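Then we have chain A:
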Amino acid sequence: MSADGGTRVIWDSDDVNRALKRIAHQVLESNRGADDLVLLGIRTRGIPLAHRLGAFVSDAEGIEVPVGELDITMYRDDLRRNPTRAVGPTRIPVDLTGKTVVLVDDVLFSGRTIAAAMDALKDLGRPRVVRLAVLIDRGHRELPIQADHVGKDLPTSSAEHVRVAVAEIDGEDLVTLSQTKES
Partner candidate 1 sequence: MSLVVTGATLADGSALDFAVVDGRLAEVSDADDSAERVDASGLVALPGLVDLHTHLREPGKEDAETVASGTLAAARGGYTAVFAMPNLDPATDTAEAAQYVADLGRRDGHCEVVPIGAVTKGRAGAELAELGLMAEQGVRVFSDDGACVHDSLIMRRALTYLKTYDGMVAQHAQDPRLAGPSACCHESDISGRLGLPAWPSVAESVIIARDVQLAEFTGGRYHACHISTAESVDVIRWAKKRGKADITAEVTPHHLLLDTPHVESFDTTFKVNPPLRTSEHIEAIREALVDGTIDIVGTDHAPHTQEDKDHPFDVASPGMLGLEAALAVVMELFVNTGRMDWATVVDRMSAAPARIGRLPHQGRPLAVGEPANLVLVDPSRRATVDRSTSASKSRNNPYHGLDLPDPVEMTVWAGRVTYRR
Partner candidate 2 sequence: MHHLLSAADLSLDEARSILDVAEEMHEVQRRPIKKLPALRGRTIINMFFEDSTRTRTSFEIAGKWMSADTINVSGKGSSVSKGESLRDTMLTLDAMGVDCFVIRHASSGAVAQAAGWVRASVVNAGDGQHEHPTQALLDAYTMRQHFRDQGLSDAYEGKRIAIVGDLLHSRVVRSNVLLQATLGGQITLVAPPTLLPTGVETWGVRVTQDLDAAIAEADIVMMLRVQRERMTGGFFPTAREYATEYGLTAERVGLLKPTAAIMHPGPMNRGVEISSEAADAAASRVLDQVSAGVAVRMSVLYHLLGGEGAA
């Protein structure tokens, strides 16, 4: 399944949705239902994934699960190492205190994004439990962080680049692995 030169397609749209559906059930199982459940997507591609995950959870349980959006730009530990970044909205749909918050992101890599997200979460309330759901775990952690729910464990070399495209932003669902980092 080679798209071109050094790029390999890992997953297509069906694969992505199958994985999200599976994660939805895992989330419900570990939370024993949808009570007090809040999904927070991490900008940028975690947000549509969180909304889809929320829809699967709602379908399964028949109740609306609140889904929010988290922008972690100002919490990044590499803020000073890049030109000033644009800041996106953070939307927290309900008071998080006492809730089970599931952070949703596309790729888990170094763990720094999740660490920043947890710092942000601290300023937003005091959830009872925080869990992490990711579509792809590609390894190479730099911090002691692991996901509770994983769509796919994808062994990679650090030189490889994992790209997750989602239909809401990129026009199609597609997970690819390329040999050299794209700029």
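The rule is short, and it goes like this: a residue touches a chain if its C-beta (ideal position, glycine included) is under 8 Å from a C-beta of that chain, and two chains touch if they have at least 3 such contacts; residues count from 1.
Selection rule, in plain terms: all candidates are chains of the complex that A comes from, given by their letters.
From a predicted model like this one, the values you see are computed outputs, not experimental measurements.
**Q** All of 1 or 2 sit in the same complex as chain A; which one actually touches it?
**A** 2
**Q** Flag every residue of chain A that touches candidate 2 in the complex, lowest number first.
**A** So the residues of chain A in touch with candidate 2 come to 71, 73-75, 79-90, 119, 122-125.
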